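All protein chains of the complex are present and in place, except for one that has been dropped.
Entry: chain A
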Amino acid sequence: MAIDCLVLGAGQEVGKSCMVVSINGKRIMFDCGMHMGYTDSRRYPDFSLISKTGDFDNALTCVIVTHFHLDHIGALPYFTEVCGYKGPIYMTYPTKALAPLMLEDYRKNMDRRGEDEQFTSDHIAECMKKVIPVDLKQTVQVDKDLQIRAYYAGHVIGAAMFYAKVGDAAMVYTGDYNMTPDRHLGAAQIDRLQLDLLITESTYATTIRDSRYGREREFLKAVHNCVAAGGKVLIPTFALGRAQELCILLEDYWERMNLKVPIYFSAGLTIQANMYYKMLINWTSQKIKETYATHNAFDFKNVRNFDRSLINAPGPCVLFATPGMIVGGFSLEVFMQWAPSENNLVTLPGYCVAGTIGHKLMSGKPTKIDLDKDTQINVRCQIHQLSFSPHTDAKGIMDLVKFLSPKHAILVHGEKPKMATLKERIQSELGIQCYCPANNETVTIPSTHYVKADASGTFIRSCLNPNFKFSTRSSTDKSYLDSNKSKAVSRLSVSDDRATEGILVVEKGKKAKVIHQDEILHMLGEKKHEIQFAYCIPMPMARTEDLSSTSHMLCGFDKSTLISRLSMILSDELSEGNILDLGEELQVESFRVSVCSSDNCPHRLSSSLQNGSESVFFCCNWSVADEKLAWKIISIMKNSTL
């Protein structure tokens, strides 16, 4: 059996995340996003690849949306209301609550840009009615076979990674996530799961970031300098998420510095959005949660609503305006007014989709931007790029992949060359097969299956007792931090052979059964035949002056002295095994050795003493399990003198 992943969006790019995964007969669509860089049909995933006939209800088991960003949810109303998908849709409570705001804000902007409206307000409302909200860690039984579960992802409020399990096969789709906590959200959290597949975002596939506090200070300083000089600060953001995070940051700073400069929210960013945040405070970071009873962090004191007439009002201000990346709409309107003055400041997020004005501002230092054939904007204002981002960095991605250790990994939501680098790292450092497919490609990976067998009580009980074996062995250790340097280290290795004491018995017409090895003889009605190895080995004695014959030697040294001498030799030379000195004999695992005084020991191959030198015979026996160890000991004994 296999898992098929059809990439409908965010393959080797950022935008319109959409992945259709077929797993043991179930078909799940993860995310249903739109591309902000296009205005034609390319902005939506190519849904016809899911079903040629357009019968999406039978083609898909469910749709899962990870968070409310438009590149993850933007195509959903189109898919449900225009394409006609009527099946279940799952998202977390905050996503369900906030997604309509995002969609509505986007729709209005689309409207203003004069594009043909692909969905209406009613479409959004109808679409959201089909959504089943889920809580974190809640195990949702979509149908008899499909189980899904959401895990906290950080990134934006309500963002979740989704675990899906059908039969024995299991996978995780991360959506966007952040492995470090920020001002208002915690870090992503997930259980250690047995996974066949991990699909992860890779926005910052090669970037490693340092602490965010320094970067936050930079941002605050830039804003403070600008307003202190009487300038206006434009912060283009999407309606939710980054706006609230920055606002918490600014509020805090305003309080501390006792600033009185107004902070405005543009119409799209209704203060009502904060109402949602207040109710969803359980989804924010621990610190904010703890203070909800006395002061809800989303009760912003300095924030006011913005009016279009204030655009050219004198005096400094800070304005949060939608949409982000200056794709159009109100943020573009304000940008056109404010960009020509060098007093003003525009802050841009760490990532802007190609094709947006935000992207143009970030690449190089343009002085003029052509909006269309007739409109040109002079850009003299300062540009500040926010260097903290709600996405995980490369280390975070590696940490997550290593933590989950899936059998396969797929990278999406990133830039092609960087993804290729990360893919190499995952394959070489973690030994996990990794793919980064392009849009409309399908990746097929094998999935786990289990066969069932009944286990006998004896086997289960024997498995409850540890059965450790310790051995030191040298191995090449590939250090995680420095992949180029591998060094040989001698280390203690612990092995546990509990499972290998089990025997699987399959009989025609009966269920397979696992029994303990001690039970098989009884089951077969057979008697055990034990095969042992034995060898009575002569060891030369170091000559001592006053003793000349073997018999004297034996009189002179009692057996236990000889044994303890042998024990010393072995412990010097033998790197593994645990040598037990039992007085009359030595024991290393199943290997036993004792001083042999019988001249016709059946285990002696040559009875003659070589070169007349004095020797002592040691009678050894062992079983096949410790064969290697036994021969090592024998070769040591052959080459040493007592």
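One rule holds in what follows: a residue touches a chain if its C-beta (ideal position, glycine included) is under 8 Å from a C-beta of that chain, and two chains touch if they have at least 3 such contacts; residues count from 1.
Throughout what follows, contacts and distances are computed from a predicted model.
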| item | value |
| --- | --- |
| Among "Beta-Casp domain-containing protein", "DNA primase large subunit", "Dolichol-phosphate mannosyltransferase subunit 1" or "S-phase kinase-associated protein 1", the UniProt name of the subunit that does not appear here | "Beta-Casp domain-containing protein" |
| Absent-chain contact - pick from A:A2, A:L49, A:C83 or A:L136 | A:L136 |
| Contact partner of the left-out chain, one of A:C62, A:L76, A:A97 or A:V346 | A:A97 |
| Residue of A:Q517, A:T561, A:N578 or A:S597 touching the missing chain in the full complex | A:Q517 |
| Absent-chain interface as seen on chain A, which is shown | 93, 96-97, 100, 128, 133, 135-141, 168, 194, 272, 275-276, 278-282, 292-293, 446, 448-457, 460, 463, 495-496, 498-508, 514, 517, 520-521, 524, 526-537, 602-603, 605-606, 621, 624-625, 627, 631, 634 |
